[in-house]
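Structure below; questions to follow.
A protein chain is absent from this complex, but the other protein chains hold their places.
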C-alpha cells in the first residue's frame, strides 16, 4: 500500500516518524509537553489519508521513531498495538480543514493561563508584533491574529465538530486554544508547524506578561 | 534474601537504583531538587518492605546508582554506610498508606510559594484543567484535585503520623504539600510517580501565575 | 578578492561563519531567537565592506557555518543562493555608524515587552546596575544607559534612516529597541556583541520584573 500511493508527501513513514520524534524532543525541552501531555501528527499520504501520530501516555522527551503510530482517517491504528491519542480525531479534522501536513498540540503554562483568562471572549487577539510575520502568509507586523478559544470536552466527536465550525469561521487563524487545556497549531509540514507553535507560544507569553505589567496602570 | 523474595517488584535493586538516579537527574534539570534538596524512593520488595532511597546531602544532579541506599521499613540502612534522608519515615508512611511503588519529593519555587499562600486553608484546589487527566484514575478535566497542606516539622515521627491521617482523610489525593517546604507525590512505579510530579508542578505554576494575573481584576 | 584585501578582520570568512553559527546556537538556547526570528552578522572585510550574515527563515538553533551568507554593502548576496534577512540594511547601517565588527538582533520576551511599555517615552533608561560595567567603555555602575525605542516598520530603507539618526543623536547607546519587535546590539567583534546582548537582556528583564514588584507600592 505505502510503496505506490497516488498522493504522497514524498517522504517515507520512517522518515516522517524520525522527524516527528525529533520535533517531540524539541518541544518537550521547551517544557510544553510535560507529564506525557500533548501530541503530534504528520501526514504520510493524502489519498487515502494516513497520519503518523504520537502514541498516548508516552513521555514525549523519550519518544522514539519506532513508537510513532500510523493511523487512518477514522483514527484507526494501521501498524503496531499502541493506542493513539484520544485527540486523534481533532488532528484529523484540522488536517482536513486546513490541508495541513502536520499538527502539533502543546500544553504550556502560558497557553493554559491565557485560554482561561480570555475564555469568556472566546478568543485572544495578538496584534502589532513583528513576531507575527513568522506565521505563514503574514507579511507585516500590522496584523491582528485571532486565536479562537473553544470550551474543553471529553467528547472527541463533539469537539471535532466544534473545531470544524471554528476553523470555517476563522479562515485566517493559525492556531486555536482549548480552554484550560492547550494550543493547537499546524503547517504544511512539521517544520512549519513547529515554527508556528514557537511563535504562538512566544506571543502568548509576551501577551500574558504584558497584562501583568499593565496592571500597575502603565 | 533478595534473590528469592516472596513479594517483589520484578526488578533487581540495581535496576531500580539506576532508574532512581535517572529520575533524580531529570527532576534536578527541572530545577526542583537544587541545593541537595528533595529525595526519591522506590519499592524493591514488599514483604518484608525494602526501599531504594536517595542518600542525604547529595547533589541530585550528580546522584549515581551506586550511591542509592537500601533501607528497611524502620528506615534502617541495609547496604552501604551513608545516611538516608531524614524524611525516610515519610516515604515509608506514604508507601504503606497508598501501596505506592515509588515516592518523589521536590522543592520547586512554585510548590514552595503555594504551600505558603494557601497554608491557612490547609490545602489548595486545582480544578478544571485537562492536565489533571494525567493523574491516575482521573478520566476528565471536570475533576477537583485537593492537595492537602501540612504544617512543617522537624519531628519526623509526628510528621509521619500527620501524613497518615491526611492520606486517610483525603483518599483521592495524588500529592500533598508541606508548608514552605515542598511537594510529595507517588505512583505505582517511578514512571508514574514522575508523571504525577510533573503534572502537579505544572498545575501549581499555572495556578500561581493565574492568581498574579487575576489580581488586576480580570 | 578575499585572499588579499586591503582592510580585513584578520579572520577568514569560514572562521567568522563558524563563530557566527556558534553564537546563534548560544543565543537560541537562551530563547531569544525562537521561531526562526532574529539575525546575526559579522564584518569579514571593511574596504569594500563585506558581512557574514545569517540567512532568512532558518531555525537559528540549527544554523550551520555553511549556511552563513556573504553580503556586500548593498545587502547583495555574494555567495550562495539563499536570501539574506530583510533586515540586512539595518545591520549595515549599524556597522557604518558604530564601526562595529558584529551586530546581533534578538527577539526575547522581555525586550518585546519593554519596547512596548516604554514606546511613548521613545526609550528606556537603565541606571545604577553593576552589570552596566560590562558594556564597552562603562567604568562604573553610576551610569545611565538610554536604550532608544524606534517605531517598527516594514520599509527597511526608512527604518535604516531612522536608526542612523537615532545612533547619531545617542552616541553612547550600546543598543536600540524596535517597538514590539526586538533588540539590536553590536560590538567590535562577535564576542563583544554577544556580551552586550547578554547584558542588555539581563537588565531589561531585571527592569521589567522590578516594575512588576514596584506595583505593590514598595
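Letters are used for the chains, namely A, B and C, taken in the order the chains are written, and counting of residues starts over at 1 for each.
Note that in this section contacts are C-beta pairs under 8 Å (C-beta built on N, C-alpha and C of every residue); 3 or more make two chains touch, one makes a residue touch a chain.
Since the structure is predicted, the reported quantities are computational estimates derived from the model, not experimental observations.
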Handout entry: Chains in view that touch the one left out, judged over the entire complex
Key = B, C
Completion exercise
Sole touch to the unshown chain from B:18, B:109 or B:138: residue B:109
Handout entry: Which of B:25, B:122, B:143 or B:180 contacts the chain that the document leaves out
Key = B:180
Completion exercise
On subunit C, the omitted chain is touched by residues 128-131, 134, 139-141, 191, 195-196, 198-199, 201-202, 205-206, 209-210, 212-213, 215-218
Handout entry: Residue numbers in subunit B that touch the chain omitted from display
Key = 34-37, 59, 107, 109, 112-113, 116-117, 152, 154, 178, 180-182, 208, 211-212, 214-215
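Everything that follows uses one rule, which is that only the chains that are shown with their structure count from here on.
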Problem - Chain-level touch network, classified as line, ring, star, complete or other - result: line
Fill in the blank from the handout: Whole-Å distance, C-alpha centre of subunit A to that of subunit C, is 32
Fill in the blank from the handout: Cα centroid separation, subunit B vs subunit C, in Å, comes to 45
Completion exercise
Contacts with two or more other chains occur in subunit A at residues 212, 215
